[in-house]
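Shown here: the complex without one of its protein chains, the others still in place.
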Amino acid sequence: MSRFSRLAPSLALLPFLLYLTVFLLVPTITVVVGAFTEGGRFTLSNITALVDPVTLAALRTSVLLSAVSALIGATFGAVLAYLVVTGGRRSWLRRSVTSLSGVLAQCGGVMLAFAFIATIGFSGTLTIWLRDHFGIDIFGSGWLFALPGLILVYAYFQIPLMVIVFLPALDGIKPQWREASVNLGANAWQYWTQVAFPLLRPAFLGATLLLFANAFAAYATAAALVSQGNPIVPLLIRSGLSSEVLLGHQHLAFALAFEMIVVVAIVMGIYGLLLQRTSRWLR
Amino acid sequence: MTSRTLRLSLVAAIGVTALAACAPPAKDKGSDGGSGNAATATSADEAGGMDALVAAAKKEGSLNVIALPPDWANYGNIIKAFGDKYGIKVTSQQPDAGSQDEIDAAKRTKGTDRAPDVFDLGQAVALANTGMYAKYKVATWDDIGDQFKDPDGAWTNDYGGYMAIGYDSAKVPEPKSIDDLLGPAYKGKVALNGDPTTSGAGFSGVLMAAVAKGGSADDIKPGVDFFSKLNKAGNLVPVDPTSATIKSGQTPVVIDWDYTNAAHVNDVSTWKVALLPNVDPVGGFYYQAINADAPHPAAARLWEEFLFSDEGQNLWLTGGARPIRADAMVKAGTIDKAKYDALPKVTGTPVIPTTEQTTQMSDYLAKNWAAAVK
Partner (left out) sequence: MRPSGTFRVVRMLMLLGFAVLFFGPLLAMLDFSTRGVDGSRTWDAWANLVKDPELNRAIVSSLLLALFTVLLMLLLLVPTMIWVRLRVPRATRLLEFLCLLPLTIPALVIVVGITNVYQWVTYLLGDSILNLTFVYVVLVLPFAYRAIESSLSSIDATTLAEAARSLGAGWWTVIGRIIVPNIWSGVLSAAFVSVALVLGEYTIASLLNYENMQVVIALLGKSDANTSVAASLAAIIFAFVLLMLLSVFGRSRRAEGR
């Protein structure tokens, strides 16, 4: 077979590859290049700006927000996923939970922000109810718009995401294993701590990492909720791009975007490794 | 994948990126429609006289404006008045955008029909992008002082105002000094219009606090310290004040330009606006400019003529802003006397920072604001 006719089938992939290159790789390379240039010349000043106290504080808050919301999402999400799995594969419970999870996890953003403003915002339903009936003011001076509030709202889309990602892992727990362990004399506690948890651990950790990356990269929710201040990296990027006071900070935005790629890439890389380990057992 | 394919694909990817980095060729337009003189005229006379300009604008038929909220200095009525007077369709894009967004939108939609024709910009952004403007001197050019316009006509100040404190008189007492805001009557009630590192109005608000506490356009530290205290007292609400937040009572006290504050009377009938007594007021002007690549150049020039005419200036005055030709119009008797006299009285010397002072203050804010109001 000639070189060309061996290559020919691969050529059919060209449109797809070209499309991805233009709309995914080019922007990424633009960002990487932009992080290291200023006015057309190579410079490290943008990268050194990343260790400014302000940018470091934003990175710290971003990492804290992502980590805490990932842990909350992972624990509660795993519990909810387990509750759903015990209901059977085609039950209405499972269907509606997966659908609602799909909605909340993926079209979160602005709508979630408004859901929380409507619930515990200044004139939120819960706020008013507590104020009128118990005299408790849960709105205070606006903790909803700072880190604690962000953690709460983020958890709201992290838990559904965990349900979606972790359900397949729970599906892979074969009932035969439970039966086998009972036959060997194990009680429920021993089954869980010595059989199920160790098997689920890679999937659980991997899912937690996925949740972390998801929270770190999230923009819409914070953008809709926080109107003043740039406590996290994505909002700092927004300010760099559209501030009318601090001009010429576009390249800082590139550097911050580069920082985001690095963090998310590291996390997703570890996730990939854990995924390989999981698939061995739960095939 | 072999390493050779890998190398080839990397080279290809970088090649495509480099290609994309070059801007697309400028669309060749303007040949049809025959705007002719009006497209590059630097004054109404050069366009063949006002009537010729009006005719050329009507032929173009539409105008794109950007970042003009309807309740900002009465822009809603100004847009309507212009459209009704000349029969030109005005498209008001992104009313919520900031000055930098205007420039970004112009760059991004360059060469298309959707590009903004005219800009209304804050000082910092306006003076940083003078290369993007078309030079044009309006008919009433001589009425405007030299310090308020570019000598070649690239930009012109259009209206100005002073930083003031707006408040719902039904919910809080009148603040007689800035330290009043630290009191318990204002707990959880005071909002700044925008983050000072992002928004010009927010920035000027901090400057106002600085001047009130003994600072100046060279020293914004007292202002940052004041807001830090305000935040620790629990009086500062970290939320952008909007129609919605004022109506719901979430932000009963707003630090903002006097004309934008004045508009909130439409949201809450007990809204009042006060300048700080015995404190030099912080002033600011906005800048009008025509996009050098405007898709509707004649309409853009006609818009400028309209804004700087007596009618346009009085419409701004109705919005609570101080039109730039106020002094000349008072002398000529063409100003709306009742509204002019109703403007808040100004005592002391207005503080209007220069570009250098603004840059220095912005840098200080960039380093210290976030930590101060944590």
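To keep things simple, chains are lettered A and B as they appear, and every chain counts its residues starting from 1.
Note that contacts are C-beta pairs under 8 Å (C-beta built on N, C-alpha and C of every residue); 3 or more make two chains touch, one makes a residue touch a chain.
Computed from a predicted model, the values in this text were never measured in an experiment.
Of the candidate positions A:22, A:186 or A:205, contact with the unshown chain belongs to A:22. Note that of A:106, A:193 or A:276, the residue touching the chain absent from this view is A:106. Counting the whole complex, the residues of subunit B in touch with the unshown chain are 1, 20-25, 27, 94, 96-97, 101, 104-105, 108-114, 240, 242-244, 248. What subunit A contributes to its contact with the hidden chain is residues 9-10, 12-13, 15-17, 19-20, 22-24, 26-31, 34, 76, 79-80, 83, 86, 89-90, 93, 95-96, 98-100, 102-104, 106-111, 114-119, 123-126, 156, 160, 171, 174-176, 178-179, 213, 216-217, 219-220, 223-224, 234, 237-238, 241, 253-254, 257, 260-261, 264-265, 268.
Convention: only the chains that are shown with their structure count from here on.
If you average the Cα atoms of subunit A and of subunit B, the two centres end up 37 Å apart. Interface residues of subunit A, counted against subunit B in their complex, comprise 21-22, 25-26, 29-30, 33, 52-54, 57, 122-123, 140-142, 145-146, 226-231, 239, 241-248. The touching residues of subunit B, counted against subunit A in their complex, run 12-14, 16-17, 20-21, 98-101, 104, 122, 124-125, 128, 188, 192, 194-200, 202-203, 234, 236-240, 245, 248-250, 362, 365-367, 370-371, 373.
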